[in-house]
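Part of the complex only, each chain left as placed.
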């Protein structure tokens, strides 16, 4: 039986970044609902948790470049998928995250 | 003839991590049993044993990032399968373990 | 819903360079419009934003070789595509940018 | 003509490990013999001989992590096969050996 009570219990290892993809708008500007198959998958995601970072050959820990709560751009492909309580999440390596989205 | 008396006799080498996948619930909430072929394979696993870690080029031993008893997320693919006393186990490299599951 | 208000809110990570491809002329010298399918895709692009650079093994930050506003040559293939407010953008690693175009 | 008098004359080079796969039980608990094609190949092996180890870039010799007589887990694929006096052996690199089996 799953030991995962909530996504809060996932602690990424190394330089991994746990993100949740931002859901695309499922209705048009005028309020008409778009069938799910036609909703374009966005590359925007919210950072849920980050790992402690990788160590260099000299043992210095290099912090991950994003933090919990950051909005980020993720690549269209890759990442390890994870499903918790019916929601989809992805785990990326820090260097795979393309950009931060500033608000 | 197999020399493996129990899974306790397996001592992973280097930075390898011996895990056992958490079994998915085989019955529905209302108690109806799900045929095994339909049980979704979870990516959750329990750490059974860990290796002594890898050494850096300078000879410093780098400990494995998880420990016996930890609940972890493993990738959907990869790992070396192992069967002991009818139970399935997997061996991963430390860096392949995605995240710890905190309880 | 998308958190990206404008392309100005995209902050590339590491040594990434956010560029927008220069649009090819869609009409001939004599003013006749060329159907979009026949417009040749140019490898020229304008740098919209750059990341903070990568760090060497010794922790020294190496600045990106181009800057915002630069005109550059990009390779015909590769890069991570991004669409913001109906406009197409690409994210490249610094070393993938072929040349600067001096004016 | 073969110069190999016995398996004892094979001295692995570098970090190579010469192993012999443990033979699976060819009869059932009740004593009925299983045809060879149906005998499952075990991943258990006995270490016959080990190389002197690899040298680091600084010239320090790194000993192999297993020794003659050790029982080990080997991966299902890989290794260089060798046949001596009608018996099958395998040569692996030290880092390919998955785990030691403790008795």
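A, B, C and D label the chains in the order they appear, each numbered from 1.
By definition in this document, a residue touches a chain if its C-beta (ideal position, glycine included) is under 8 Å from a C-beta of that chain, and two chains touch if they have at least 3 such contacts.
Keep in mind that what you see is a predicted model, and the values were worked out from it rather than measured.
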item	value
Per this structure file, total copies of the shared sequence (4 shown)	7
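Here is the rule we use: only the chains that are shown with their structure count from here on.
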item	value
Of all residues in chain A, the ones touching two or more other chains	57
Chain B partner contacts - residues on chain D that touch it in the complex	22-25, 42-44, 56-58, 60, 62, 65-66, 71, 73, 75-76, 95, 97-103
Residues of chain A that touch chain B when the two form their complex	1-5, 9-14, 16, 18, 51, 55, 57, 59, 80-82, 91
